[in-house]
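Of the protein chains in this complex, all but one are displayed in their positions.
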Amino acid sequence: MIIQIQKGATDIEVLHISEAVQSIGYTYNDIKTQFGRYLICIGKKEIDLRKIGFLPGVADVFKVSDAYKLTSTKWKVGKTAVDLGDGIRIGNGEFQIMAGPCSIESEEQIISTIEHLKANGIKIMRGGVYKPRSSPYSFRGLGMDGLKLWYKLAKENNIKIITEVMQVSQIAEMHDYVDIFQVGARNSQNFNLLDELGRVDKPILLKRGMSGTIEELLQSAEYVFSNGNEKIILCERGIRTYETAYRNTMDINAITILKDKSHLPVVADPSHGVGVRKYVDKIALASIMAGADGVIMEVHECPQKAFSDGQQTLDYGQSENLIKKMGKARELIA
Amino acid sequence: MIIQIQKGATDIEVLHISEAVQSIGYTYNDIKTQFGRYLICIGKKEIDLRKIGFLPGVADVFKVSDAYKLTSTKWKVGKTAVDLGDGIRIGNGEFQIMAGPCSIESEEQIISTIEHLKANGIKIMRGGVYKPRSSPYSFRGLGMDGLKLWYKLAKENNIKIITEVMQVSQIAEMHDYVDIFQVGARNSQNFNLLDELGRVDKPILLKRGMSGTIEELLQSAEYVFSNGNEKIILCERGIRTYETAYRNTMDINAITILKDKSHLPVVADPSHGVGVRKYVDKIALASIMAGADGVIMEVHECPQKAFSDGQQTLDYGQSENLIKKMGKARELIA
Amino acid sequence: MIIQIQKGATDIEVLHISEAVQSIGYTYNDIKTQFGRYLICIGKKEIDLRKIGFLPGVADVFKVSDAYKLTSTKWKVGKTAVDLGDGIRIGNGEFQIMAGPCSIESEEQIISTIEHLKANGIKIMRGGVYKPRSSPYSFRGLGMDGLKLWYKLAKENNIKIITEVMQVSQIAEMHDYVDIFQVGARNSQNFNLLDELGRVDKPILLKRGMSGTIEELLQSAEYVFSNGNEKIILCERGIRTYETAYRNTMDINAITILKDKSHLPVVADPSHGVGVRKYVDKIALASIMAGADGVIMEVHECPQKAFSDGQQTLDYGQSENLIKKMGKARELIA
Partner (left out) sequence: MIIQIQKGATDIEVLHISEAVQSIGYTYNDIKTQFGRYLICIGKKEIDLRKIGFLPGVADVFKVSDAYKLTSTKWKVGKTAVDLGDGIRIGNGEFQIMAGPCSIESEEQIISTIEHLKANGIKIMRGGVYKPRSSPYSFRGLGMDGLKLWYKLAKENNIKIITEVMQVSQIAEMHDYVDIFQVGARNSQNFNLLDELGRVDKPILLKRGMSGTIEELLQSAEYVFSNGNEKIILCERGIRTYETAYRNTMDINAITILKDKSHLPVVADPSHGVGVRKYVDKIALASIMAGADGVIMEVHECPQKAFSDGQQTLDYGQSENLIKKMGKARELIA
């Protein structure tokens, strides 16, 4: 059960509500986010929602049987648009493309990418400065130096930054230079990281785990939400299956289902999803048909020279082409 | 290596070609189909194709490193359109919808379905008369009686029939009443059945196995082709993964890859692919974006009353709606 | 619900029982096997088993909620031993090793294998004469000629034969030369083949599908049983997962669970299960600890020269070693 508290409800009122909840054998979590206050109540008895609904301070009450609660459409039927700043929004009908290299490499590379984005009307640049790598001997990114340089160039050009945060201690140092914090597939159930990102007032893009279920992704989002941050973007990036003809099995089904089960915006990552350059465009378009609110993709001036390219990065020509096609696909959907 | 034999080449010429092949340590299979003759040559030595190419009777020679040969784009770059009769074709730019119930149930049901198809410009009706069922105690279909009734009604209305064949002995009895033989996921590697279907001059729709790889599907198609039947349609119908939020993981990626690796037409089965009624439309549209040449889907006047409905069958209203959207999506692709 | 009919019950009695079943809204299947007669009754209403139990001709009544019925421990608590002839039995405490090459190749090979088996006290020889192959261009086995030769040599040496049957039409021709019919992973849901094998009075070894569930394997066994043949041996042979460090994921868990859910004997196939020669012994021993009633394994005088060896075939020395270790492991279990 979710009890939505009225704006302006007093602490005494909330105390009375919580006592009523406990009196029927339920436990509760008192959740305060940047946009509201909720009591998440957990128990097994069948209860009459109206008895709670009439208490002073209650805005609304919802029965939510899902394992996730605040991220469910069971209480919030309308879609959430996440505000990325400067009037850029994603979700609830607003679509965004996020493009850029796998890793931030140099000033020249950043400038070149920004020019490509601006020429194609893209407002958000992706890129890694902390890279999760299977092997400890691989390049792990330029770190804060790279991020600060990128930030300076991006701000001058009104480009938003999305980049991956890998651990709690990086949140504070990265905070002022990042517009969207990305949580990677390998950290999809790093619950301490999710807790802390719930205490930040910046949007979080949360990738599905390598073999994460749709329910687990929504529960991970619930960690962020229940710690206070409602600005969450979900991301499908391919799952592990037995098939080896491509890198991952981009789960287009998941996009459709996430959009049905949750009010949060959903972004597709076709670059990692299928992981093969020449298939990225078709998978991106399919994702839009499935309901994606955005696409995040890898672009590099010269993919063959990129610091890290798992064969999935588009060159500028391919990117431009795909951006145009995505525009048309969006019109079809509308 | 594939040696394409010239139309009109003499048996003596082919004998000389095959001797040349053996002389370089290769084995060969002499393949005659309704459209041509090919020698599939298997060996390990690096050879000079030109030496073979200049022999009398050789139309062309191709090096094909794929495990599948005749179904590969390595020798046939252009796309194949399969002729379904009466000018109806699928592939190479021509798109077909196949719709109908899971099981053929009654005369009323067949008539009602045909009306729905005609009202929406659909020319091919799907339906099962032999049903593969996990449990021996389940309804296994009306068999030949159902098929004959269906045939009569379909012919009167210029509707083509696609239905599943489960074993070799059914091929002869079904032959005159079927326009497309469907091979189900569970028979995807029933090699004896595939052999026999290679000896039939009717189109074969071949479904990917439950956990079949893309390569295995193409090799299964190779069985049909190498026994003489080039009229093959591939079908993606969802694979088994760890995710339980839907019935199968419709592998949209596979559609894109099959279209790249093979010249054969590819059909999407979103009904079984995602297996949840309310998600079928989005998955169908995504399949089209991924490059599908057709969609096969379950439709029933009243899905709740259908003999077998795994929660994936559309009612007529949903079907009509989706057919219109697919039309628009096709325009976008073109 | 399973109603076990008394030996010697009259048809009139069974008629009355079946009427009683129908009168409570249940459908039934009348199953006659080589060992007994059963009514499998399917319906949804809660019923009082005693009312049925008191009818003349009823030996016993069982509620079986599993999707499979006659193969379930819900009605038959004791374990089944399958009689392989000449006093050789498998299951219910009796353990058998089945060993031999992937493919039957020649008289020399058969003789050599039989000598190896006899020297190690093994009574059952495996080998393929009809081989399911992914590619139509691969060697497909020696067929009936190979089987007849093998039969002659095996009979002279009191060795039993287990070999794969791939289609219905092969059953009759193979029948007199085979002691156990093997159904391969790719035919695990070839329901027509299973139906027909239910009409044969020879043991059937049924392999789990490539991505078959434990429940599906038991339902496939139910096909054989419900058509009249109770002599069924289940076989775990590895499943498809994302891991590529070995060929298949031998699912040791499945052995334990099959032994718990079904009264039928369970055999492990470590050769295909893990698919890597040097790991076969450990996986075989683990299978025994998990409860396997037998092991089927590939052995060849010289695996490197075998017609088909997917890197999993043991040589005679390795085989002898493993057979000794399995003997000790069996003692530990006992």
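Per-chain numbering from 1; labels A, B and C assigned in written order.
In the analysis below, a residue touches a chain if its C-beta (ideal position, glycine included) is under 8 Å from a C-beta of that chain, and two chains touch if they have at least 3 such contacts.
None of these values were measured; they are calculated from a predicted model.
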Quiz prompt | Contact with the hidden chain (one of C:197, C:233 or C:250) | solution = C:250
Quiz item: Among A:92, A:169, A:244 or A:311, which residue is in contact with the omitted chain in the full complex?
Solution: A:169
Quiz item: Any idea which of C:73, C:138 or C:213 touches the chain not displayed?
Solution: C:213
Quiz item: In the complete assembly, which of A:16, A:79, A:118 or A:186 touches the absent chain?
Solution: A:186
Self-check item: For chain A, the residues touching the chain missing from this view
Solution: 29, 40, 42, 67-69, 132-137, 166-169, 186-187, 189-193, 195, 209-211, 215-216, 219, 222-223, 226-227, 240
Practice problem: With the missing chain put back, which residues of chain C would touch it? List them for me. | Solution: 211, 213-215, 239, 241-246, 249-254, 256-257, 260, 273-274, 278-279, 282-283, 285-291, 328-329, 332
Quiz item: So which bits of chain B touch the chain we can't see?
Solution: 211, 240-242, 244
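The working rule: only the chains that are shown with their structure count from here on.
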Quiz item: Distance-wise, how many Å sit between the C-alpha centres of chain A and chain C, to the nearest whole number?
Solution: 49
Quiz item: What whole-number Å value describes the gap between the mean CA coordinates of chain A and chain B?
Solution: 39
Exercise. Please set out, as single numbers or ranges, the residues of chain C touching at least two other chains.
Key: 211, 240
